[in-house]
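Here's a structure for you.
And then chain A:
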Amino acid sequence: MDILNNILAGQVPMELYLGVSLIMFFAGVYGFLSRRSMLMILISIELMLNAADLNFVTFNRYLFPGQLEGFYFALFTIAIAACETAVAIAIIINIYRNLSSVEVGNLDQMKE
Partner candidate 1 sequence: MQYTLLILVLPLLSFIVLGLVDSKWKPKVAGTIGTVVLGIITALSYLTAWEYFTTAKINGVYEKIIPMHMEWIRFTEFLHIDLGILLDPISVMMLVVITTVSFMVNIYSLSYMHGEKGFQRYYAFLSLFTFSMLGLVVATNIFQMYIFWELVGVSSFLLIGFYYTKPSAVAAAKKAFIVTRFADLFFLLGILVLSFYTKTFDFGILTAEHTTVFAGSAGATFLGFGVISWAMAGIFIGGAGKSAMFPLQIWLPDAMEGPTPVSALIHAATMVVAGVFLVARFFPVYYFQTPEVLHGVAYIGAFTALFAAVIACVQTDIKRVLAFSTISQIAFMMVALGVSGYEGHEGTGFMASMFHLFTHAMFKALLFLGAGSVIHAVHSNEIKDMGGLRKYMPITNWTFLIACLAIAGIPPFSGFFSKDEILSASYEFSPYIGGIMTFVAALTAFYMFRLYYSIFWGKDYTVKAAAHGHDDHGHGHTPHESPFAMAFPLVFLATVTCFAGFIPFGKLVSSTGADYIIHIDSTVAIMSVVIASISILVATLMYRKPSATPDKLEKTFKGLHTAASRRFYIDEVYLFITKKIIFNSVSRPLAWFDRHIIDATMDGFANTTQWVSVRIKGVQSGQVQQYAYVFLLGTLLIAALVFFI
Partner candidate 2 sequence: MNFLSLFVLIPVLMMMGLFVSCSRKQLQIVMTIGASLLMILSGILTYMYLTDRAAGNLATMLYTADTVWYAPFNIHYSVGVDGISVAMLILSSIIVFTGVFASWKIDPLPKEFFLWFSLLSIGVYGFFISTDLFTMFMYYEIALIPMYLLIGVWGSGNKEYAAMKLTLMLMGGSALLLVGILGIYYASGATTMNLLEIAKLHNIPVAMQYYFFPLTFMGFGVLGAMFPFHTWSPDGHASAPTAVSMLHAGVLMKLGGYGCFRVAMYLMPEAAHEMAWIFLLLTGISVVYGAFGAIHQTDLKYINAYSSVSHCGLVLFAILMMNETAATGAIMQMLSHGLMTALFFALIGMIYGRTHTRDIRLMGGLMKVMPFLGVSYVIAGMASLGLPSLSGFVAEMTIFVGSFQHTDTFHRVLTIGAVSSIVITAVYILRVVGKIILGPMQDKHHEELTDAVWYERLSVGVLIAAIFAMGSAPFWISSMLHESVIPVVSQLIK
């Protein structure tokens, strides 16, 4: 009821932002766990990263207004996400060339 009250009071409470990112995150988790295509896994990872970014920004904005830690953290995370995607996609393409498949279940040759 508090939430509703808050909403009606004309302010978006922090929990809602967190809730949104939570849904995004666990959608990512679901995708990561259930899909077999590596591209899908990558998409799931992007979702999770994005959720994390949103959390950083939210915390910064609500709890430490006037500072910029969370902001920069989100900024750098975006940069890292870009890097990671670039490398990951390079690897995926390479794997596809060699195995003609991007199914993650086939990729256990390196365990022995």
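Here is the rule we go by: contacts are C-beta pairs under 8 Å (C-beta built on N, C-alpha and C of every residue); 3 or more make two chains touch, one makes a residue touch a chain; residues count from 1.
Selection rule: all candidates are chains of the complex that A comes from, given by their letters.
Everything numeric here is computed off the predicted structure, so don't read it as measured data.
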| item | value |
| --- | --- |
| Selected neighbour of chain A [touch, this complex] from 1 or 2 | 1 |
| Complex contacts: residues of chain A adjacent to candidate 1 | 29, 32-33, 41, 104-105, 107-112 |
